[in-house]
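Submitted below is the structure of interest, expressed as structure tokens.
Every protein chain but one is kept in place in this view of the complex.
Lettered A and B in written order, each chain numbered from 1.
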Amino acid sequence: MPLVRIDVPRGRSADQHHALGEAVYQAMVQTLNVPANDRFIVIQEHGPSTLQIDPSYLGVARSPNAIVVQVTLNAGRTVELKRAFYARTVELLAEQGVRPEDVLISLIEVVKENWSFGMGQAQYAPVE
Amino acid sequence: MPLVRIDVPRGRSADQHHALGEAVYQAMVQTLNVPANDRFIVIQEHGPSTLQIDPSYLGVARSPNAIVVQVTLNAGRTVELKRAFYARTVELLAEQGVRPEDVLISLIEVVKENWSFGMGQAQYAPVE
Partner (left out) sequence: MPLVRIDVPRGRSADQHHALGEAVYQAMVQTLNVPANDRFIVIQEHGPSTLQIDPSYLGVARSPNAIVVQVTLNAGRTVELKRAFYARTVELLAEQGVRPEDVLISLIEVVKENWSFGMGQAQYAPVE
């Protein structure tokens, strides 16, 4: 159910794209109770002029390699779970060479009936 | 009002892009009470490494041609209308060669004052 959009500087290999997606997916499974195989990742590559990231907002020293991770997911996770997700995501992305300072994360929460996973069905909608 | 983002594998013609947009637009008009001409579609093409779609989550057999349709729209549609939208979208996309298994749909709901359709006005905001 989470739909993950990752905006990154151009230059990674296909394997590296898969590793980025895997890092965010694993963090979701490990901290947000996301089911196995619920893995839907959209990556967008950018040149320097189309990914404009402030280098110091809130005292975080961001580099030109900074990335944006925006996740659409079902509402209901506690602040504690969200904190755990952010922390685990930067840990796993660090293993892929992304500095913890360079990860901006944004969550968009929706209700369960706002998803169709194929066949035109609303697989998560409440039974009526 | 709905803003539609469609992420697709690279390789479609301009005509095919328009047909994809038209399919989702027609499904919105037919099922979600979206007005005629309220048609704002953003498409993004991808290579295999930047559109990562699980091939079997929830038992749906997705192919490498799977697409993602994410719609931002005003809140207030019932679960029944959303179900109808999902079903009609996959029907109309099937006419464009997209398998029903290959359509992931995500809705993001917002309030009416969250739109400006030009001229810097909030055309849908409640009158104060």
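Convention: a contact is a pair of C-beta atoms (placed from the backbone, for glycine too) under 8 Å apart; a residue touches a chain by one contact, two chains touch by 3 or more.
Please read all numbers here as calculations on a predicted model, not as lab measurements.
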Of A:Leu3, A:Ala23, A:Ile43 or A:Val103, the one touching the omitted chain in the full complex: A:Val103
Omitted-chain footprint on chain A covers residues 7, 44, 46-54, 56-58, 60, 62, 68, 70, 79-80, 82-83, 86-91, 100-109
Listed in rising order, the chain B residues that touch the chain left out are 3, 13-15, 17-18, 21, 35, 37-45, 72, 108, 110-111, 113-123, 125-126, 128
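Throughout what follows, only the chains that are shown with their structure count from here on.
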I need the rotation angle between the copies chain A and chain B from a CA superposition, between 0 and 180°, in steps of 5. 120
